[in-house]
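One chain of protein is taken out of this complex; the other chains stay put.
Residue numbering begins at 1 within each chain, and the chains themselves are lettered A, B, C, D and E in the order written.
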Amino acid sequence: MEIAELTRMLDVTWVLVAGALVFFMQAGFAMVETGFTRSKNAGNIIMKNLMDFAIGSVVFFVVGFGLMFGESAGGFVGTTGFINPTNLKLDIFETLTPGTFIFFQTVFCATAATIVSGAMAERTKFLSYCVYSFIISLVIYPVVGHWIWGGGWLSQLGFVDFAGSTVVHSIGGWAALVGAAILGPRIGKYGKNGEVNAIPGHNIPIGALGVFILWFGWFGFNPGSTLGASLEIGHIAMTTNLAAASATVVVMIVTWLTMGKPDVSMTLNGSLAGLVCITAGCQVVTMWGSIAIGVIAGFAVVFFVGFFDRCKIDDPVGATSVHLVCGVMGTLLVGLFANYAPGTENAITGLFYGGGLKLLGIQTIGVAAVGTWTVATAFIMFTVIKKTIGLRVSEEEEIRGLDVCEHNGPAYGDFMTKI
Amino acid sequence: MEIAELTRMLDVTWVLVAGALVFFMQAGFAMVETGFTRSKNAGNIIMKNLMDFAIGSVVFFVVGFGLMFGESAGGFVGTTGFINPTNLKLDIFETLTPGTFIFFQTVFCATAATIVSGAMAERTKFLSYCVYSFIISLVIYPVVGHWIWGGGWLSQLGFVDFAGSTVVHSIGGWAALVGAAILGPRIGKYGKNGEVNAIPGHNIPIGALGVFILWFGWFGFNPGSTLGASLEIGHIAMTTNLAAASATVVVMIVTWLTMGKPDVSMTLNGSLAGLVCITAGCQVVTMWGSIAIGVIAGFAVVFFVGFFDRCKIDDPVGATSVHLVCGVMGTLLVGLFANYAPGTENAITGLFYGGGLKLLGIQTIGVAAVGTWTVATAFIMFTVIKKTIGLRVSEEEEIRGLDVCEHNGPAYGDFMTKI
Amino acid sequence: MEIAELTRMLDVTWVLVAGALVFFMQAGFAMVETGFTRSKNAGNIIMKNLMDFAIGSVVFFVVGFGLMFGESAGGFVGTTGFINPTNLKLDIFETLTPGTFIFFQTVFCATAATIVSGAMAERTKFLSYCVYSFIISLVIYPVVGHWIWGGGWLSQLGFVDFAGSTVVHSIGGWAALVGAAILGPRIGKYGKNGEVNAIPGHNIPIGALGVFILWFGWFGFNPGSTLGASLEIGHIAMTTNLAAASATVVVMIVTWLTMGKPDVSMTLNGSLAGLVCITAGCQVVTMWGSIAIGVIAGFAVVFFVGFFDRCKIDDPVGATSVHLVCGVMGTLLVGLFANYAPGTENAITGLFYGGGLKLLGIQTIGVAAVGTWTVATAFIMFTVIKKTIGLRVSEEEEIRGLDVCEHNGPAYGDFMTKI
Amino acid sequence: MKTMKKIEIIIKSEKLEELKVALNELGVTGMMLTNIMGFGNQKGYTQTYRGAKYTVNLLPKVKVETVVCDDIYHQVLTKVQETVATGNIGDGKIFVYEVAEAVRIRTGETGENAI
Amino acid sequence: MKTMKKIEIIIKSEKLEELKVALNELGVTGMMLTNIMGFGNQKGYTQTYRGAKYTVNLLPKVKVETVVCDDIYHQVLTKVQETVATGNIGDGKIFVYEVAEAVRIRTGETGENAI
Partner (left out) sequence: MKTMKKIEIIIKSEKLEELKVALNELGVTGMMLTNIMGFGNQKGYTQTYRGAKYTVNLLPKVKVETVVCDDIYHQVLTKVQETVATGNIGDGKIFVYEVAEAVRIRTGETGENAI
């Protein structure tokens, strides 16, 4: 065996393991969303999480990958590699093999897709959700992916989004926001006099398990984005973990001070907020930078959960606050906190480390461009769905619960539920 | 450090990680089986899943491994390496070290063993299940393992079962079928007039979590079966994932069309069906081949869940449809879809790629032989258990629930259950 | 790429993956403790498990790591590397990189911290628990860590604690014991006439899932403690698994014989007991040695769960019996069962393999020293907390449940609970 | 001594909020809500689980009990019927019973004063 | 005006199916089923959890309530007793109460017409 081949094998092994961890995040999303919503819709939310992955896996393979990594049409979209993406001649195929790279990209695409189910939970028609899943994995995600990771125009600008605060989380988050807004709030969420009514989740332990699974999976998501074995992965794991930990602590304290008691489900959201926020910069910030980013994420998530409620955008699990807000913010904060390989050719330096405003400007352009694209396409998609097959279940179905009305009965057949 | 040694280390590292993932599938099985049965038996099904692993780990180490990998008696069974399997002089010990290889084989054995608990759930005596666990890990599995993976007669024939559709899943499946048939259906499952009564599971979210865990673990199960670092693992992960995804989509659509609504628990079974079905051929089929295999698995699992019910074989979690049917089918489909290393010495080519009927013939022989052996031994085992200590709990125990009658009280001490 | 660099990359990759698995054990602890206690405190126990990790991650980074690995003050405590631990000049940073090593040490520290929440469950004030978390990760754990893993006096003596039966588990266990004793039993646990009343857990399936997750994570915990790629990890995985499996079988049988029926939650404790007990010696004992150690752990855990109850120390999840008793015992058993590299320079040999009493003596000294330190500091800490902010919730809060009183409402908003 | 009646109202849970408001307006002093499974003219529905049909003929209902003085008893009956009725099968029933005695545990007061 | 009675039957859940069939045959028009915990002659049982004994003396029972006209009342009583009795402790009890009024919410009908 030659050393080059052995290196390839280590690359492949590491990226495959990381990819499997990212896959496992699907379980995390499913559990978080299930736990934070009501028991009468638990089977439905499970099914949505399952189907967005299943549908997405197939369409991303057949079409999406080509749009993302195929030969570029002006830096805007890939144009080759459909049906048989393994036939593409990508450099990275030479190290990672086509299988490993496509696998890794598939699970990332699926992460973006699955974010939306939480924000639109408890009232979206199942069929419409399937259509949405199809479209985001087919085109919405791959196009942005091309811009940033497929050699497209944003990557050429020098836009930094190491593991996908923007590509993955903000896309999911923007789509979630548009979807939740068009869909309208759940019955009873906002009172006649504008008051916000709580609709507590039904299974906090399983929601918490979901958060732990996501946190665990993030050790594949961020360090795995090296796309090969690398000495940097330890640093990346540390920044990832410190950001999550400090965001968690901050949310715990903030809810305690502002709401009287430390709020369990919000604190769990806090962990996710820290993770999303560090994702763009996990490789390029220092450990103390990651703590700062985590702290900011913690404040942001609490504020924005309240903010969206005041806007009457009903997001049962806080997906927009976590993925959109912290995804955008994490990308921008790279412009402040980046301090990578200072003094070298590859240096990436933010404002706080003397890099000036340039990087921040590029990050802002990227965020704006991705936001515009995703909001526009998501708006068209959801509007068309609404006008054709309909986006929302009937009032009666919503009250009785989606499990009984859209599927084959209650998710918890044996337990008595409260009045 | 020399490159050879480093290669060994990478082999060991990869196989150990893969083995840990396969171990984790025990959690997946436990959760699926718990979620898809009733709450009054949840502690019991947990206990069965735990004990088959614990008992199996010890007896496979002491005896089973020797039967599987010891010096072959005519290609039929191993005859050395009992008590101290590390003393065997296996070639693979030279790369993987004895510990890694025995560990990996142990978790595979345990997977076969644990399949049965689902099919025999909610009515099997706990003691009898322990005896069964002991015997399958002691002898039933190791003998077949020897034929196919231990250098026995089937492997010499050229039988292809890369990661164990036959060795692991069909053995578990055949034993499950025999067990469920001898045991008889749960009280109330089939009406006097032959109608099939649904007995819904009590916790779909946790069952779904189990499916996600299994899917995750399968990224150790299939790619890990390379038994060493390899550039092929990315391809294997892709075929594994595509088969699972397409089977999931197919089942969702089929249940929607034939039963009026997309059935959650059946769709979850669909994912597993795809995974089992691709296991034999994951290394030797193309990605599009894996999609085809997934589609076939999807149709099969829906059909066979109904079929076994019409046969009045009560399998609460669908284990036979998933593991037996798709295990057998996946093995046979290798004979059609194999397209490995065409034009080379190691080429494995199925009917559809011009390889003729030869491979299909060998696969059929293997399936038949394993079926015969497992049905025969399982039949003897369960009959003897039935005649001696008894296989089934009393009617009263079945009605009150196994948790209260066979263990230390209900699994959910705090929740009220429905009338 | 040079071979040395590639080796480093493999080291880093392996330790990072192992560290991620150890991180995931947090989910395991959270689920075990949740499942084995009552539903009215489920959100609280989740929150405690989350916060001890989050708080611990930050303080261990800022201070704890320096105390553990900084320049030694007489073998007793580290004195440098605060605030910026990456600036330390550790040898291991040369291979693993600072990030990887600090990450791995962080998740170990968090494991010790999280053990206590189980023993003190269902009655401890949340604020007090946060203070405790802060202190154990800040100083109690790092000091012992310095003695044994940071080059301190115990490591110089030749004390063997490969993966932390003493460092991690017994520290957590001693603190748990002191905490539970000072706190007093839950209301209703012990009757007026001294009888022990059972307070059954509310969700055995999720508790069992926790055990499976822990078992899975242990394949990072023990093999990962090689702190680099190594051919030994397969052996370590085997001893780990065999000890856990045999302990499980023993507990199942013992509870069956002494309590009339095989006890589910105790058997699950048995698996953990085996895992904790093998942790110190997993690298240095034979596979049969590990079975023996597992068997001993099995007997011990059943005995000590009863024993602590007779002492009126109320430990809802059996944390002291599992982590303290088996942690201590596993460390001592190294003195009997060690049989590592016999005949070489690095030989570590226990009494049973002709090594005489020397190792046993050293192990005893280590156990005693760690016990003394932890009991003393934990006693001071909990006493001060008790005298200042108070350690225990009010009687009314305990009866109504901590979720409603200390947090934002019940963990299971939809389910009716029993009278 | 005026007498008291217990009014037992069986409804679907969807109607509970409206009923609570109505009863409060009428000045009832308390209620007891129980989850029950009801079986009446409403014949249930059929579900398919894994391809097997099963009939759910016990439907979840809420039983609302309130003890009132005879003065407002008729009023309550009428108001409840009006509030809850939709004209569909499954609207529910009201049953009324005599109450022989009532005690407020806190104070020991009895009879009408207790309610 | 004929009067009505409420029959309250406390049984083990195992007997519920048979009881439902029997009541249906007798033509009762509806039932209410409630989960209760019962305490009576049946003394419960002892379980061991983690080595500690605990006594379960509240046993889960089902309370079946049905309101019937006086005509069929005696018939129902006899039939139920016969159907459910096994002769073992814990078979359960039947209690009967007068019903002062009944209303069908859907239509507003009262009295016998309502049941």
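Going forward, contacts are C-beta pairs under 8 Å (C-beta built on N, C-alpha and C of every residue); 3 or more make two chains touch, one makes a residue touch a chain.
Bear in mind that the values here come from a model prediction, so they are computed numbers and not experimental data.
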(message) In the complete complex, the chain left out here touches which of the visible ones?
(response) A, C, D, E
(message) Given that one chain is not shown, which residue among A:309, A:398 or A:414 touches it?
(response) A:309
(request) Among A:187, A:259, A:368 or A:389, single out the residue that touches the unshown chain. (result) A:259
(request) Check each of A:4, A:83, A:198 or A:380 against the chain that is not shown and name the one that touches it. (result) A:198
(request) With the missing chain put back, which residues of subunit C would touch it? List them for me. (result) 399, 404, 408-409, 416-419
(message) Residue by residue, what part of subunit D touches the chain that was omitted?
(response) 6, 20, 29-35, 67, 97-108, 114-115
(request) Write the list of subunit A residues that the hidden chain touches. (result) 195-198, 200, 255, 258-261, 263, 265-266, 302, 305-306, 309, 318, 418-419
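Going forward, only the chains that are shown with their structure count from here on.
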(message) On the document's contact criterion, could you list the chains that touch subunit C and likewise touch subunit E?
(response) B
(message) Moving step by step between touching chains, how few steps can get you from subunit B to subunit C?
(response) 1
(request) Please give the intersection of the contact partners of subunit A with those of subunit D. (result) B
(message) With touch defined as above, tell me whether subunit A and subunit B contact each other through largely the same residue numbers, more than half shared, or through different ones.
(response) different
(request) Return the chain pair with more inter-chain C-beta contacts, choosing between B-E and B-D. (result) B-D
(message) Counting only Cα atoms for the centres, state how far subunit A is from subunit E in Å.
(response) 53
(request) Could you please state the distance in Å, as a whole number, between where the Cα atoms of subunit A are centred and where those of subunit C are centred? (result) 33
(request) Would you pick out the residues of subunit E that each touch at least 2 other chains? (result) 33-35, 47-50
(request) Return the residues of subunit A touching two or more other chains; collapse runs of consecutive numbers into ranges. (result) 3, 6, 10, 13, 17, 203, 206, 209, 408-409, 412, 415-418
(request) All pairs of touching chains, please: list them by chain label. (result) A-B, A-C, A-D, B-C, B-D, B-E, C-E, D-E
